[in-house]
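Okay, structure first, notes after.
A protein chain is absent from this complex, but the other protein chains hold their places.
Just so it is clear, A and B label the chains in written order, and each chain counts residues from 1 on its own.
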Amino acid sequence: MSLLSVHDLAVARGGLRTVEGVSFTLAPGQALILRGPNGIGKTTLLRTVAGLQPPVMGRIEMPDDAVAYAAHADGLKGALSVTENLVFWAEVFGGGDISAALAAMDLTALADRPAAALSAGQKRRLGLARLLVARRPLWVLDEPTVSLDAASVARFADTVRGHLAGGGAALIATHIDLGLEARVLDLTPFRARTDSTARPAGFNEAFA
Amino acid sequence: MIALLRRDLRLAVRAGGGFGLGVAFFLILCALVPFGVGPDTSALQPIAAGILWLGALLACLLSLDRIFALDHEDGSLDLLATSPLPLEGAVAVKALAHWITTGLPLIVAAPLFGILLHLPAAAIPALLMSLLLGTPALSMLGAFGAAVTVGLRRGGLLLSLLVLPLYIPTLIFGTEMIRRGQDGGDTMPPLLFLAGITAGTLAVIPFAAAAALRVNLR
């Protein structure tokens, strides 16, 4: 029983296909690392899996309400404290206790500080703590380790390991080695061909 | 949904300007009008209803772009769209938060400003009733405009261009109701029209706004 299965997926950015023919499956306990040069469409692919944009072609199969998505922006409000930010997302996602998430990301000491006063790395940790309160089985993470120091990266890798051990799965686009037992999918071979003869769905391509 | 409402209200209070600015703008507008048209009751009284409604409308417009723009910038909107909360519900809640921070203070302040403009006391109930029924539609239509223009450069100007024409029916029935209250006429027909427009808007617009948001997120 797989948590996420992607068949022959093609995604487009700005009306142009970036990657096509991508297929993979993720079972509970598995992680998949996406690699590839800038502009290949990692972010677009992750947003598509998260349901933020429709695929150009192909199928994405997963249970309803499975995805917890984290990207470059952490969705934090500077005027609210760390606790308030986290409680809000916990309530929206129907999660409960936030103290475990705060402890896991080493934020307990900062709990009452306004988010505006956090450093970039601390904000990032708060953004990742949100994953823990969301209680979603599938983590879709876009460059999660940006602005984290080495200790925090290790802590984050531990958190992902814990999530996988608990029956979750993770789809991560990253360039650094997290030390996870994970498969790596390089997107370079899936770059959309310019002479693609398949019926295009991107707006610009329909007219070329 | 209640969490979202609570957060938006808390942000409005903390960030400052949430509750106060709209009313302050309303006050300035009402204070400037006599300078423009003269201080006589005969000049002010006939236009008081229109000025009050126009003031409410413009004060409402001022804070519209904040409904979604900030959440779009910091990524909250992406996260809300992937959350179990239906986006239509999020739109409705955010419009409600906008109404509580902008519309409600305006309604409370309007009778006071009515006195500034020599609005007769007999028209005050009609004024309150028309604003109470009309301003929720302003917030909801504003949320639609904000959803359409979120993430656009120079979206603010475009937002007013798109939203103001949608305000016309509400404005017409709102002022008509006050005018009738002033002249002792039957306020029921405009009241019913106003209530109908607001009810229809609240029922349908969240879906249109959520559709526009989904387009802007992809």
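By definition in this document, a contact is a pair of C-beta atoms (placed from the backbone, for glycine too) under 8 Å apart; a residue touches a chain by one contact, two chains touch by 3 or more.
One rule holds in what follows: contacts and distances are computed from a predicted model.
Undergrad: One chain of this complex is missing from the view, so tell me which of "Succinate--CoA ligase [ADP-forming] subunit beta", "Cytochrome c oxidase subunit 1", "Aminotransferase" or "Heme exporter protein C" is its UniProt name.
TA: From the listed options "Succinate--CoA ligase [ADP-forming] subunit beta", "Cytochrome c oxidase subunit 1", "Aminotransferase" or "Heme exporter protein C", the omitted chain resolves to "Heme exporter protein C".
Undergrad: Which candidate, B:100, B:166 or B:202, sits in contact with the chain we can't see?
TA: Reading the full complex, the residue touching the unseen chain is B:166.
Undergrad: Just the residue numbers, please: which parts of chain B touch the chain that's not shown?
TA: These residues of chain B touch the chain that is not shown: 144, 148-149, 152-155, 158, 161-162, 164-166, 168-169, 172-173, 176, 189-190, 193, 197, 205, 208, 211-212, 215-216, 218.
We take it that only the chains that are shown with their structure count from here on.
Undergrad: What whole-Å value do you get for the distance between chain A and chain B if each is reduced to the mean of its CA atoms?
TA: The answer is 37 Å.
Undergrad: Show me the residue ranges of chain A that touch chain B in the complex, using the header's touch definition.
TA: 47, 50-54, 65, 67-69, 71-77, 79-80, 84, 87-89, 91-94, 130
Undergrad: Quick one: which bits of chain B touch chain A in the complex? Just the residue numbers, please.
TA: Those residues of chain B that touch chain A are 2-4, 6-7, 10-11, 14-15, 71, 73-76, 78-85, 217-218.
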